[in-house]
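Here the complex is missing a single protein chain, while all its other protein chains stay put.
Letters are used for the chains, namely A, B and C, taken in the order the chains are written, and counting of residues starts over at 1 for each.
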């Protein structure tokens, strides 16, 4: 099969931009699809072509297999890249592409079905000799059965969506009395996010490490792993910072996890890029958690340490090319860290913070890569994931990568909405993170420790606000402030007072 | 000597920003200096501290040794990084730093004096057994002597400023009748740029390659080279695109040039980062041209292929540290290309194009680094070099680096002034550049070949302008256009008509 | 110009005077001599005692949100109070929980009349594909509940009053 001339990108936001960039570098035309909320989104403006696929809610646009295939046929796209999320792990979509004679850039639909349902993935892992996290090997619905399984495993336990990922439909349950409520919550979230309410139950480890292995496999039986990513910095069971190499992983553990990953890849005849997620306990025992049969948000971390462009390779593998290297050619060079910048307010429990971005400043200089899906003037839609940009820092060692990331986080400015940047700033100065001595309990522990801005900086912020307000009033006469001639000021005062009733 | 706590950056623009970034990564406080034209410049806003040093003209600010030393003393800075240009190769400045007990981040003042005066550099190169471009080993002022030397060498010849660099005070002379005018022009430009009107004469090669070797040497006798940079894409004898490895350099030539560079470095007891520039003729014979005893504009190209942070190493070397590697540890990995984005209009012979930048979009994604000195809202001062930003692309090979640069150049937008971005776009699609088969005559040859935008794209631009104008008029009534109610439109029309008188 | 500035629990009296091309700003008993320029697009550069600070500022109801290197600070501004008058806030007053974003009310966890601890979840709201627990602004009793499960609300909508 020869390379493609045109690829449709069935996604939005930064990952659609990432795929469009890969297409452009390969000399392949790109087709964006967009909902009514996304006409002005960066992926639409950057693509070579674009097709509308329906109203703002994902179910009516980005999850509409029929409309996406129509767009592919209408633009004569030969392949579809699904990105992550949306239809990326939807076996029915992959099968519909196969049936339509359009190449799905990912594994075969059977593999997606097998690995996408987490309990069947757990069963095949067991068959391949890969240790799994203790728990059920089938979805459970009956509340009595859940009680029994939870008692057998011992609390705390995790309830997890049988399909989907990204921390949605996942609940930690610490006592029997919360089981029923948590089950309802997990099922409703899973249903809303993935259209499938099934959940299963797993033992929850106390403060485990979340470490994953990136794999690549072609259609000719060649497969490699690209080492690990440490993903233990999570809020809401969702990753927010990743790094490679993991400061927790020893050469022996790396080699073991790589072997386990290869065993599962071979067992299922895996193709294209994928990731095996593991929980690793304090004694460095890895337990298979699930396999993501698609590109990960955090793939740039691996790209920076290996020098390999995963998205371009996904395309080349889908076009039938052979992997251009073998395992022994691959090395981890230096250290890379990724910070995900979400429109969320870290001072308010990471609440989403949609709004209009009025200005952006992107960090630059050595060792810094930014994958952004936004621009100055962009209105963040409320319908989708609030990921705005990813900053990736690379350095010769962990120390230097952290130093670069610290300066990049200070340089990166997004004006108009609250973002996770202040969280990243705190994390990068947190003792446990700096020492590389942390697990998945880190973010929760940080929350106890309020984000204090020191007094001189507070004074400075107050002075800046006061001068800005003084200048907005347009005259140096102190009496003018709050006068009827300055309506925004008046409005501000009124609001401030209302807030204190 | 231990590491510094505070460094003053005696420069402006992107290179001052680059040095401030290195300081921040090293945990060292940075002090910016600024002229009256630069209060709002990025280097001032990004530094930890800043000190005004005088009026806008460089001679009254960035070239004022006394004021810069006062600023260093006033802020208790322990070292000064000079960047490139301005005082970077001024031996008197380095000596004044030494006398004031402030570390000059660069070689010793004697080395700067020796290598900074190009004819003494040529003499010491000859002594070290390094071949030099044929020409005088002393400055020449007498027009009769210049005529004699030019006849001896044979036309064309180059007149070059004895001090300074960056293509200023340099004139190609093709016939005896132009000698006197060109001499006057070169002397006046050299005087204005470097405060020294002396020039010397060299044989001009037809279409040579301009290739340079990066070196690093510590205070303990350890020295390495970091391979070559191909710098043959020049306009006005000034580099505009650089790459490493050079597609023209064979392993044998690389090894020979590295050896020559090391011979000269050892001969002069060189310290810190430096660059040896060579002309290489069509038969791959290198001729030493000059040594730049400072950081180069294009240093990121070397940083991307070697993985080494040159600016951090400059600081560490100046603090007395040993080089942390030996020659055999160094490799060129993949390929890097740099495009310098100047506020110059490539469609008008690269005329400077100062003005206000109303919006900026920075390229991102894999393999792209941007070193920018500007931001949306920035007014480019007319007093300084019009370099706005540098885009550096890295890929596994030349093909992939070019593909990345092509997409980055299309992504990078600077609104408000003409820039060299369209030139880069054309260059990256030019047959000779794509084949890696070009020399210093390339840009001139491209000028004969007008920058045609194809008809469909022209139609699109016209449509965009017409719609923008239609919307600015504020109403869909065709008759409203050009009415007295729309003053900007009127003004535009009047101006357009005046232009056609 | 004299105003009252509020950052979290801290309330300061702030006076701004333009002196030549600089500003003298008193924040409580500390006075800053500020060289201030507006770089455009909400980016400000402040120089105080030779220290350079790049700050972004955006208006929001009640005042400004600012970003410093790595931090974000909300400064609410109001008219200054006569000396001796206490700022109008504190533990005795009612606290309002408003919708921080547009979304759908999924569940009300504490009905009117129920008692809550500060930071206890009161309302679950779905937005951006995520169920978010909105927390009580203070310890007290839920006095009013202004929304129903299933209802869609806009940013700033009053959800619950805790007293």
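In this section, a contact is a pair of C-beta atoms (placed from the backbone, for glycine too) under 8 Å apart; a residue touches a chain by one contact, two chains touch by 3 or more.
Quantities reported herein were computed from a predicted structural model and do not represent experimental measurements.
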item	value
Which displayed chains the unshown chain touches	A, B
Touching the absent chain when the full complex is considered, from B:100, B:359 or B:432	B:359
Among B:192, B:255 or B:437, the residue in touch with the chain that has been omitted	B:192
Option touching the unshown chain, where B:54, B:139 or B:386 are the choices	B:386
Positions on subunit B contacted by the hidden chain, ascending	58, 168, 185, 188-189, 192-193, 236, 343, 345, 347-349, 351-354, 358-359, 361, 376, 382-386, 406, 409-411, 413, 415-416, 418-419, 421-422, 424-425, 451, 453, 457-471, 473, 476, 478, 480-482, 488, 491-493, 495-497, 499-501
Residues of subunit A in contact with the chain not shown	32, 39-40, 44-51, 74-75, 375-378
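Basically, only the chains that are shown with their structure count from here on.
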item	value
Centroid-based (C-alpha) most distant chain relative to subunit C	B
Chain nearest the overall C-alpha centroid of the shown protein atoms	A
Where subunit B and subunit C are represented by their mean Cα positions, the distance between them in whole Å	47
Between subunit A and subunit B, centroid-to-centroid distance (C-alpha), Å	39
Subunit B: positions in contact with at least two other chains	46, 375-376
Residues of subunit C touching at least two other chains	41, 43
